[in-house]
Structures are given as C-alpha cells and as structure tokens.
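Yeah, one chain of the complex is gone here, protein chain that is, but the others are all in their spots.
When the chains are written out, they are named A, B, C, D and E in that same order, and each has its own residue count from 1.
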Amino acid sequence: MKKEFDLLAMGELLLRLSPPDNDRLVRCEDFTKQVGGAELNVLSGVSLLGLRAGIISRLPDNEIGYYVRNKIRFNGVSDDYLVYDSSKNARVGLYFYESAAYPRKPHVVYDRANSSFTGIDLSQYDDSLFESARCFHTSGITLALGKQVQNTAIEMIRRFKEAGALISFDVNFRGNLWSGDEARECILKILPYVDIFFCSESTAKLTFLKEGSLYDVMKSFTEEFPISIVASTQRTVHSPRIHTFGSVIYNAADQRYYTEEPYRNIEVVDRIGSGDAYVGGVLYGLLSEPDHIQRALEFGNAASAVKNTVPGDLPSSDRSELLSVIEDHKNKGEILEMSR
Amino acid sequence: MKKEFDLLAMGELLLRLSPPDNDRLVRCEDFTKQVGGAELNVLSGVSLLGLRAGIISRLPDNEIGYYVRNKIRFNGVSDDYLVYDSSKNARVGLYFYESAAYPRKPHVVYDRANSSFTGIDLSQYDDSLFESARCFHTSGITLALGKQVQNTAIEMIRRFKEAGALISFDVNFRGNLWSGDEARECILKILPYVDIFFCSESTAKLTFLKEGSLYDVMKSFTEEFPISIVASTQRTVHSPRIHTFGSVIYNAADQRYYTEEPYRNIEVVDRIGSGDAYVGGVLYGLLSEPDHIQRALEFGNAASAVKNTVPGDLPSSDRSELLSVIEDHKNKGEILEMSR
Amino acid sequence: MKKEFDLLAMGELLLRLSPPDNDRLVRCEDFTKQVGGAELNVLSGVSLLGLRAGIISRLPDNEIGYYVRNKIRFNGVSDDYLVYDSSKNARVGLYFYESAAYPRKPHVVYDRANSSFTGIDLSQYDDSLFESARCFHTSGITLALGKQVQNTAIEMIRRFKEAGALISFDVNFRGNLWSGDEARECILKILPYVDIFFCSESTAKLTFLKEGSLYDVMKSFTEEFPISIVASTQRTVHSPRIHTFGSVIYNAADQRYYTEEPYRNIEVVDRIGSGDAYVGGVLYGLLSEPDHIQRALEFGNAASAVKNTVPGDLPSSDRSELLSVIEDHKNKGEILEMSR
Amino acid sequence: MKKEFDLLAMGELLLRLSPPDNDRLVRCEDFTKQVGGAELNVLSGVSLLGLRAGIISRLPDNEIGYYVRNKIRFNGVSDDYLVYDSSKNARVGLYFYESAAYPRKPHVVYDRANSSFTGIDLSQYDDSLFESARCFHTSGITLALGKQVQNTAIEMIRRFKEAGALISFDVNFRGNLWSGDEARECILKILPYVDIFFCSESTAKLTFLKEGSLYDVMKSFTEEFPISIVASTQRTVHSPRIHTFGSVIYNAADQRYYTEEPYRNIEVVDRIGSGDAYVGGVLYGLLSEPDHIQRALEFGNAASAVKNTVPGDLPSSDRSELLSVIEDHKNKGEILEMSR
Amino acid sequence: MKKEFDLLAMGELLLRLSPPDNDRLVRCEDFTKQVGGAELNVLSGVSLLGLRAGIISRLPDNEIGYYVRNKIRFNGVSDDYLVYDSSKNARVGLYFYESAAYPRKPHVVYDRANSSFTGIDLSQYDDSLFESARCFHTSGITLALGKQVQNTAIEMIRRFKEAGALISFDVNFRGNLWSGDEARECILKILPYVDIFFCSESTAKLTFLKEGSLYDVMKSFTEEFPISIVASTQRTVHSPRIHTFGSVIYNAADQRYYTEEPYRNIEVVDRIGSGDAYVGGVLYGLLSEPDHIQRALEFGNAASAVKNTVPGDLPSSDRSELLSVIEDHKNKGEILEMSR
Partner (left out) sequence: MKKEFDLLAMGELLLRLSPPDNDRLVRCEDFTKQVGGAELNVLSGVSLLGLRAGIISRLPDNEIGYYVRNKIRFNGVSDDYLVYDSSKNARVGLYFYESAAYPRKPHVVYDRANSSFTGIDLSQYDDSLFESARCFHTSGITLALGKQVQNTAIEMIRRFKEAGALISFDVNFRGNLWSGDEARECILKILPYVDIFFCSESTAKLTFLKEGSLYDVMKSFTEEFPISIVASTQRTVHSPRIHTFGSVIYNAADQRYYTEEPYRNIEVVDRIGSGDAYVGGVLYGLLSEPDHIQRALEFGNAASAVKNTVPGDLPSSDRSELLSVIEDHKNKGEILEMSR
C-alpha cells in the first residue's frame, strides 16, 4: 500500500533575520527574512528532489505564521500537518544571523523561547498521521526544546515506528540548548527505534563518549542498537567563506563504509542549513534507491556542498542540478563553465 | 540647583519590523528595522527640541540590545540609565507593523511578551537617579506590562515626586494589554502624584467613566487630583493616509482651556508615534517656557502633525523645523513652497 | 459526492516586470517581479478565502516556469493541473507595467506572444480532470489567445458542464488582443453553457451591442441564455491613485438586482488584478453560500476595493480581513483606526 | 541653412542626492543619485520631444563628471559642448533634496560653491559654437553663479544673437543665490537681446518692481524691450503632494494672451524640474510650430504637469505621451484608464 | 578620407534579467536589468577607449526598446543605425542569468526567439552606411539567429568589404543556437572576407575540425584564407569566482605569435561579456596603432580581465584604467594598493 508521504518530519519553524550583504546586526537598518528549521530544511531538499514531504509543526495563528506557511508551500513541502496557536502570546521563534569573513566569525543571536511550537501535542493530531508516511525524521534540536516537545517527539517516533515507518534521526547537538549529558540520556532512549542515524565524529565522541576511529565509532552504534545506516559528515572550515565537505556512510547490512572525494574549497555564501541539506540528500537517496548507498552519499554530499552557495536556510537544488554537480565532481577532465 | 536631565522617562524599547513600501507582512521578503517605544518617542522629541533627556529601561546584553542602544544615542537621548539583561532568554520586545491604504487598515502583530524590560527593578538603580531630573514621564503602556514593571514604575513615580520632579503621565490605553477596569484601578493610584496628565476624550469616558463635555471631563481630573495640566488630543482619521489633528490643554492654575485650529488633511506617511510626538512637544513647551501654555500646545500639535509625515516611531524635527511649521500653520496668506 | 476542488480555472500565467516606486520603464535599472493572470488572480482570491482552487495552465520546463509554479503554491492555489513545455523556445508570457499619477496614465507593454500556454491542449489532461471541480472559470482573455487556446477552452467548458460543474465566465474584453466582433462571435458560442457571467456595462454595449439601462442589459443576458447570475462592476477613475468601486448582481432565480454603496475614494496602490479580485470574491460567496447573493456582492466589492491597496496582481486578503472591511464599510459611526 | 542644433543652453550640471522614499536627510543611510540643472532639464525635455539639443557646460575630469556626462547622453542631449576641468579641486556642484508631505515642506541643502562650472570661459569654445544653434537658452540661476559665469553667459547671449539665434531666458529667481536688486540690474542688461522671456508674476513684481495685473505686467516687458514672447506659470501648492498648474503666454506679434484650463490636483511625486519642463515644452512648441502659440502653451503645461509625477529633475515624456495627456486634458468625457 | 566611425557592428541587443547578489532565478523577487549583446559589448569597450563606434540593430518601437537605446547612448555608442519595429509582437530578446559559486555553475535561460532583431533587413538601411566605417564587426551568434539575419549579416560583410572596411569576425560558437556543422558551413563562406578573426582553440578543433597545436591551428586559418590577424583567448575556470585569462595573437604579416603572461586568479564578479571585452580591446589596439600587435594583445587581455570584476555585460574601463592595469600587470615589484 502506497503511503501518502515519503517523508514526514517534526520540528520547529524559525524566522531568520539577517543583515543584508556584509552588514552587522549591531548596525544594519534592514533585515532579510528567511524561513528555516532543521527538519524543514531536510524536507525541502527531499521535496525538490522529487519525493512527497510534509512538516509536522505548530505556528501562531497570525500573519507571521501564515508567511511561514506560505514559504513552506513555495518550497513544495506539504502544510497538511501544521497546527495553529491562537493564544495571546503565540509566536514564531526567531534567530538573528550575521555572516562573516575571516578573521571574523558568523554570529547567531537566538530569540526562540516560548514559541508556539513548544506547545505542540499529540492530541492536536489524528491517528491517521502515523499511517501516512514511509519515513519519519526528527533531530536533537527538537528533543532539546523542552519537556513537552521532547515527549511529543518521542511518542511520534514510537507511533510512526509501530505503523511501519523508517525512523531517521539527526543528533545535531547544540550546546546552547542542552548539555551533552542531557542529550545523551535522552537520545539513548530513542536509538532503539532509529533506522537511519546522522551523527558527526565529534558529537559521537563528546556526547556519546565513544572512542576510537570514526569508522569504529560509526559501526559501534549499529552493534548496540538496531540501526541500519550511520552517516557522518566531515567539514573543514578554512575560513567563513571557504569550506571543504565530505562524509562517510556505514551500512550495517553489508558492513561496508561508503565515501568519496570531498568537495574542496567550496565558495560559501551561506553555510546555514548545509548540514540539513546533507540529511535531505541522503534520505532522498535511501528512500528512492534503497540499495544504492553510494548514490545516497553522493546526493548528500552534493546537496550540502551546493547549499553553501545559496542564501537562506533552505536548499534550492532540484534533481537535475544535483546530478550535474555530481557528474562534474567525478569528472576529472574539462568541465563546461556554464549551463546554458 | 540645576538637574542633569530635563526629562527622564521609563518605558520599554521595542524593535519594529515593517514591510517596505506598501507590502504585506504575509508576503514581504525584507523588513525595515525601527526602534520605538512610547516613552522613548517622547524623549527623542524633547531632545531634538533642545532639552536633555534620558531613558530608563532594560535591554538584552546582546547585539540586538546594542543596536537599540546605538539608535537611542543617534537620536540624542542619553543611555546612562539603561541596564542590561545577560540571562539566557534575554530579548527585545518586537512588533510587526503593516501600514495601509483605504479601505485596508494598518495592522500590528505583537511579539513582546517576556522581554528583558519585564525584569526591570528598582534595585538595578542607584538612589541618585531620582535627583537627576526636573521631570519624570511614563505611560499606561508601561503600567500594563506586568506586575513587576508596574510596581517599579509606581515606585519610581513616588521617588521622583519626593525628589521634587514634575510627574508626567500619558494614559495611552491599549485594550490588548489590559482591561479598562484594570487600567482605571491602577491609574487612580498614581493620579495623586501626577502634575501633567495626557488623556484622550474617549479614554476618559470609556476607562475613567467620565461623562459630559470634553472640557468638563478635563477639568474634573484637576478637581479630583492635584493635577496642573490636562492635555487631550483630537484626531480624525479620514483614511489611513489622511488625518486631521488638534488638541486641547486645560491649565488648572488659570482655569483656562488652550486650543488652536487643527492641522487638517495631514498627509500621513507613518502614524505610529505621532501621539508620543505630541506629548514630547507639549513637555518641551512646559519645561522650557512653563508660563506659556499656548506655546506648549502649538509645539505639541506641530510635533504630532509633522511626525505623521516621517517613517518610523521616532520624531525627527528640531526646533527650527517646528517653528517654521507653526508659523505656516498660523499664516493664512502665501507660504513658501520649499525651504532652500 | 464531494469534488476535490471548489474551483478550477484555465488561463495564462504571466510574469509581470515593474519599475520600483514611481520609476519609469524607459529609465529604471531594476524590475520587481510579480506573477499574475486573470484566472490565477481569481483562484488566489478564492483560495485565500478558504475554498480549494486549482489552475489549469502550461509553463516552460525551466527556472522561470518553476518560479511561477512556486508562487502559485505560495498563494495556496493547487498546481496539480499545470503541464510543462520542454520545447526549445518554451517561455512564460511577460508584461511590463508602469504605474502612474495624475495626469500621467499607467502603461503596459506586452511581450506575451508564443508563450508555452499557447500550446495547451486537451490531450495533455486526463478525463478525470472534468470530474474534479464544482465550478470551472475562464475569461475572454483566454479565448483571445489564439485558435488552439480558444478551442481548448471551449472544449473544457463543454466537458466541465457535462460533468456537472457550474461554468463561470468573465468577458474581460481587451481591445489589444482581439476585436469586438471577434469577441462577440466567439463568446456567443459559449454563453449557452455559462451559469455565472461577469460583464461590464460598457462591454455589454460596445461588444454585445446591447442598449438600454444597465439593469435591462444585465437581465437580457439571462433571458437569451440559461445564465443564472450576471455581475457588472462599476469603477470610477478619479485619478490613477483614487478610484471608486461598486457593482450590481442580477439573480435570474429571484429576478432581483443586488447592490450596495460603492467604496469611495479608494487609495489605489496597484490597480492590476482588482477586477479579478472582484470575480474571486463573488465566486467565493456563490460557492460557499449559494443562496446569499448580497453576501457574494459584498465579498466581491470588498475584495476588489482592498486589492487596489496592495502591490501585485494577486489578492492577499483572507476571510477575516474581508469581513472586517465589509463591517467597516457598513458601519456609519466611529471605526477603529488600526487592527492590533 | 540648417543649423546643427535646434537648441543649445548654458548652465551648471548638478548631482542631486536624495533620501529614498519618505526618509530624511538627517537619518537616511542611502542616497538616490540624480542629475539635473535648470538648463539641462529644459534641453532634455526638448530632446525627448524630437529636437536636437545640446548643453554648454563644464565638468570635472573624473568619474563623477563622466557619470553626469553619461546621464546627459542617456537623455538624448548632446555632450559636444562639454568641457572638462582637470584641476585638483575640480568638482560637480551638489544638492541634497528631501521631499515632504503636509505639513512638512520639501527641503534643499546646497553644496555647489566652487564647482568646475564656475570656471567656464569663452576661451574654452571655438567660434563655430555660435553658428550651430537656432536658439540659445539660459537662466537667471546661471547669471547668479559668480562674475565669471555671468560674464561668459552674457557674452554668449550677445554672440548667439549676432549669429542669428533666438535668445530664450528664464528668470528663475533664487533668493539664496543673489538679491532681487542684483538680479534686476543684471537681467535688465540682457533683456534687449531676449526673444522669449519666462517670468512669473511674483518675480515680475518683487524683482522687476512691476505693478498691475499679470496681463499688464507681461505686456509691459514687450513694450520696454524687443521681446516677442512672455510666458508666466501659475502654480498653486495645495500641499507638497497636490499642486495645480497652468500658465499664460503673451505674444507681442498678435498682442494676444494664450491660456487654457489649468491641470488641477496634480499628484506630485517630485516637483523639482517641473518649471524647467514647462520651459522645455514651450520652446519645443515655438521652435517646431512657431505660429502655433496655443500649441506651445499646451505642450508647456502638459510637460510640467507630467514632470511632477516622475522622480528626478529631468523630464521623461516623449511626444506621444504629451499628446495623449493634452488630449485627455481637453476631453471632458470618458477617458481610458490605462494605455495598453 | 576620414570615415565617420572607426567601428560599426551588427548584432542583437538583449535585455538581461538577473537575481540580485547570490539569489536564484527560481526564488528571487527582483531582477537587475542589464543591456548586452556580443557586438554591443565590443563596441562599448572600443568607445570607452576613445574610438567612434556605432551599433547596427533593430529594436521594438516601445519603452523597452527606448530603454535599450538610452543605455547604448549612456555607454557612448552611437544609435544612428538603430531601426525600430512597430509591429504588434515587437520585442527585445531576453535572457535570465544566474551567477554562481563553486560547486554550483552559472546558469542562463534564454527567451530570445522572435525578437525584433530577427526582422532586420538591408532595405532598412541607406547605402551610405557602408561608407561610414573603417571596420565592420560581427559574430557567429548573429549568423546563428535565423536565415534572415544571417543573410543580412553576410551581405553587410560583403558590402563593407567592398567599401574598403576591415572585416572583423568572432566565431563565438554557441551550441544552443546552431550545430557545429551548420556553423562551419556558414562561417567558411565568410572567411574569404575576414581580416581579423577571433577563434578559440576548442572551437577551431571541434567546429572547424582543425588538428595540431594552437599555434599551428591559428596559422592555418591565415594560410587558407586572406586573414591578417587570428586571435585566440585562453581561459581557465578554477571556479565561478576565480579565472585565469590570457591569449595569443598570430599576425600573418610578420608571421609572429604575440602573447604575454596571463592574468592569474582574476576575482570574477560577472563573467558575462569578458570575451567580448577582449575583442573590443584588441580591435581598439589594431585600429588605433595598427603596427603594434603586442599593444593590441595587452589591451585585449587587460580589458577582458577587468571586465570580469564588474557587473553587467558591458565593459566600463576607459583608456587610463586599462593603461594602469597593464602597467601593474607588467610590474613585478611593489604596486600601489589604491588609486586616489
């Protein structure tokens, strides 16, 4: 039986306000408005690549909430599972983001406490929700947004799993939201349900207290939990404007590690959301060609590398663009300068 | 003995985000950033006209807070009595404002709950504060922002009064912040301290349950309380872009009402803050020429009328501009088209 | 049996390029990009008001086409019935629009020939299309875009009618697309299928050669054809920035004319699409409360009046905004200046 | 023998810097850049209408000078008679302009002293200059820019007259550049050479100390000097955004006064240059149809009225636009809302 | 006998629409407007360097056409040989251009079919055209724009040659306009007329099926045809933002190859038109100092390298800027950081 959605994800939707060009938060007179959120970024990438994706979230029942909803639609993500908050202090979480150039660092100021999302609750959803997706995704950011959100997310994971969906989880550790100990304790409770696990080497070591090589660490998760896929990104930040990006995927089924040459000297325009674009690329690969892990890795790397070159949190690459980037990346000879 | 400031005022500082031009909140991709706040708007007007003015407020200890501080300085208002909030969820209150054209109405979405200002406290200030000003001003908006702010404001009124300062108070009733009953009960407690009282006819009737003509209502406040001056604005909104504005001042000392021809068919660019500009103009008049009530009224009316023609919450008119507007307003003959 | 869509409409999707502010086509260095089209404008209004609406159209299979598609989604209109043109010269029709102020007139330069839409064809659609809507709408503009489009549109009208849908038609005569004789000859062929007919008094007289009062003219259409509803807008252009707008609806069932006080002195920001917003408001009324013709008229007039105050071709008002505009319009007393 | 130019004019070229939208000089962070100058504005209008026009002026030999030159070309005015200043302090005169809304007034801050133009000199031009034009125009602003410019201008008037050109002169009195007495003394010296004389009623009275009705005043100039045409504009400033504009022309040859209904309630976007646009319209009429004075008046009035609706100093209307404005103005019936 | 123009060129004029900054076609809300065209780009470079240059082209007789004309004038290129198309579907060809950062590639969407230029015809020009220029230039793009344009261009080449002009031709092969076979067949017909031939190594090999070293290939053209000069550019695209650019010129007269160190690590802002800037620089050199081939090469390389750093299709460097770039490029020691 065909499910309505290939991917559903639960997460907060944030309004990002940024100074134009190279201006600074402390000086600028205008803000550029962007919509983002770790899970939405993933969904948007997956949708652009051709799968059916929908967001599970909660927004204020006012113009700011409607703007966010409209942007979600613009990006091809379903808003069927958005619920609205009509209470007096209903709000969208905000963050202010200032990009940078060496030796300055990008800078984020958060203003996301008490957002409408923190009031999300299973009772706001019909049971049919859990039958409607082939895969459910969420991230450690969601788990860190307070007890009510955490409980809701964990219950969703349980219910989706029960209904036969794959469970995807990205640790995405943020020290400003919770401590490593809190994160570990909470995440260990959900790992028994997880099929696809995204975790960087440093988080594996600092948060999960793993030791040994990256490869050993990745494999160990599949040995301790019934996880099928572990994916780890590897980013080198040469400067705020030049990154190198690659990744490794471990597939428990064939006990193999998949990797490729990293994208070197990426010309970074906006780094925000590039990790989520990776998750989107990998999930697209795994959901569309489950047996072709190398392809999933290539989509993940290309999606992330390209996202860095585009303003905003959300990816903007469709399948034909990523295929062309992948082809160029593999190609060692002459490459056309421009696509006309 | 000369006090350091002519006017100090306590109030919240807000960041206003607006769509450019005629665009809508639900669609626009950029925001124009403005700083405002009922009391700051008053102070800024008074400072532009030549008096020494300072704000008593609390801001987050981050870039957004520093931006607000810098803007306050830009407008010539002292930031000596700003205190900073370094807590994790420190924030500036926001509001989103969309202007309009007939038959559409301007629209505000507030996101100001839990701002750093709500944590303001007398313990953050030295006793010398109360000795430093000739006049202290605050508004009903401040009183409506929660118990802690209200108590702090009332205590400030008491302490400034004790130290010999004039007390100015603008009712500025906002139905979305508190009920009429809450407002009346609270304000009646402070009226015994108030010298200069700003209250519109409709608020006097709806909130204070006064009856009779505007003139009777105004006078009655000075009979029930030791108030010296009562000022009431009269605005007619022909459309979001065309207003008429005038006012009446009652002076208890000579038991006279002061008024003049209203400014008719004002070409409104941004109406926000025009009421506060009026308060600023009147206070400037009363503080610089205490015996010239008619002059205070003229400054108030001109300041408000002109504010409507300028974007943002804060006034931008100096003394020479207001004098020229007042002169043109009185002049019934030929007026120069342009100031070169 | 519930149909999937309340309203489907067939029409061309145009990219509009406009100088910012008051600048001129012959000078400006930037263009603001807008998406529009007579039928899309109608659908977007209907969707914002709460009905399910979808566009039947054809776009180039390139980034410009995708942008148009994304904007359609942003506005809540379904793109399920968009088809794509992958041919070498695939293009979106364009128009360049310059607004004006008295005594200058707004000016349009069209560049819409040979667009991908002109290749639309019934063979690109499945028969299930015709079962999916309660109402089908198109306009005289569509009929004027060449023989292939005209034949497709007429066949769609026939097929939707057969499948039980209401047929709505807006004459929207454009002298630069076809002559009055061509229009009359073509439209007379489809009037036997039409249930809801939008036609202005001047078009009725100049194109359909009707004589007599507006009321007589409106009624005569229902006598010659099995039309249920005839709606006529009445716009007075005082200047490019000041319009008055009202309308009359004739309902054949009760043989009554419905009207109300026009909206006088509308402060026009962007007049484009305000006629389509009227159609959208009326169709929303007729489809949601079929027996409440006066309500449909009120929604139509308010939707059109408000559209004039907003930039772009597409309306942006939801139900709660229109209800508030309608209430203010009926109210003869004091009206709140701002919605907070 | 056909002359190369229909109109040459001598005058300063200024860079205008303005805040965007309704912003103020004392606050804005960006400037819009415009090029203007009383005589250039006239030439540009004449050129757009189809005559060959060229500017006689002097610019710094740097990027700012080249920008001004390029803009002149953009507007179809010949730069053949521009000379360049390579001295160390070469500069373009500037002015800062802030528009306004009632009750605020537009405001100009000049920074034009010591510009490269003040060093203009007959020795920089070849004698062939004087043979190349049917008409030479300059204004009182040019005469007021210092002794060297004044002498050069007067000598040019003499030489062009000698070579058979018509001499056109616009008084354009500016109290911030010279006194009424200085102006009168200087202008009386050149009136014996002038054929076409532009002078407002108030200037005629205040500067030339004329008395009586406007008609008497106009006629008197032709009686005292061999002037053929006297033109006087009549502007009523209802507010910075609403003007009424008309004019009267007296033709000495037939001793008749020409006038028409003024343009009422012009929706003013940018008033600067509208007086020069009038001069351009009248000169176009007189040079293209010398015997059709009424037509010249109509072109002048329409050119000026329309200029008010367009940003910048320079007109942007071609012949077909002005003809359409004139036709609408005469037409008392229904007028098409838009030109498509 | 001195010809009126140093260089005339025939080619299409395009309007380019680009997203601001790093934004994408599929998302952006505004377009930056640029005017370009291979031959116009060449002419504009030549004109900035001091020669008299004019465009032979055809534009719609509407505001968009006039804008393009005005821009041509702004850039110092003569519009004497522009003709206008007043037909109903008259249009300017468009292209949408999105720049990029590694690993994304710049992207072009064309919408240029059926432009007014495709109706250009010799009958629209007077025979005197062919006497008016020292050199005539066109490109392979022009030849690929349909049979009528091709025939007109070939006939122009023939007629200019007959009248004694030098013929310059840039192959500029575009696979999206015609096939290599079509190009070769057509171009071989005109090579007998060509004096100055621009052809890249890859085009020489892929289109003209040449073999051997670049030097051999270049020389072979002069052996098969009476070509005097062959110029080949060498661009290395390290990323969309970093290029290296150099070139080789072969002079048949002295049978020598001219070259210099390439410009390495050019900081690319906008790559469009940099090849045309090269042609402009070389033609300027050849036309102003015919015996100084090395100088022509240096102007070509510098013009192209610098063009990459400037937004838009058209170059903006005058002679003094290029001389300074050339001097810095040759200088191996300390270079001033800034020109003050």
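Note that a residue touches a chain if its C-beta (ideal position, glycine included) is under 8 Å from a C-beta of that chain, and two chains touch if they have at least 3 such contacts.
As the structure is a prediction and not an experimental result, all values here were calculated from the model.
The shown chains contacted by the absent chain are A, B, D, E, with contact judged over the whole complex. Per the touch definition above, the residue from A:Glu4, A:Asp23 or A:Glu337 contacting the chain not shown is A:Asp23. Although one chain is not drawn, the whole complex shows that of A:Arg104, A:Lys189, A:Arg256 or A:Lys330 it is A:Arg104 that touches it. Interface residues of chain E with the unshown chain, by the touch rule above, are 21, 263, 265-270, 302, 305-306, 308-312, 316, 321, 324-325, 328-329, 335-340. Mapped onto chain A, the footprint of the missing chain covers residues 21-24, 26-27, 100-108, 110, 174-176, 235, 237, 239-241, 271.
What chain B contributes to its contact with the hidden chain is residues 66, 70-71, 73-76, 318.
Rule of thumb we're sticking to: only the chains that are shown with their structure count from here on.
Common partners of chain C and chain D, by the touch rule above, are B, E.
Fitting chain B to chain C on CA positions gives a rotation angle of 120°, reported to the nearest 5.
Both chain B and chain D derive from one sequence, and where they touch, under half of the residue numbers involved are common to the two copies. When every chain is reduced to the mean of its CA atoms, the largest separation from chain B belongs to E. Matching A-B against the pairs in A-E, C-D or C-E identifies C-E as its interface repeat (over half of contact pairs the same by residue number). The distance from the centre of chain A to the centre of chain C, each centre being the mean of the chain's C-alpha atoms, comes to 40 Å. Averaging Cα coordinates per chain places chain C and chain E 45 Å apart.
Between chain B and chain E, the centres computed from C-alpha atoms are 62 Å apart. The multi-chain contact residues of chain C, meaning those touching 2 or more other chains, are 21, 24, 26-27, 66, 70, 107. Taken pairwise by the contact criterion, the protein chains fit none of the simple patterns, being neither a path, a ring, a star nor fully connected.
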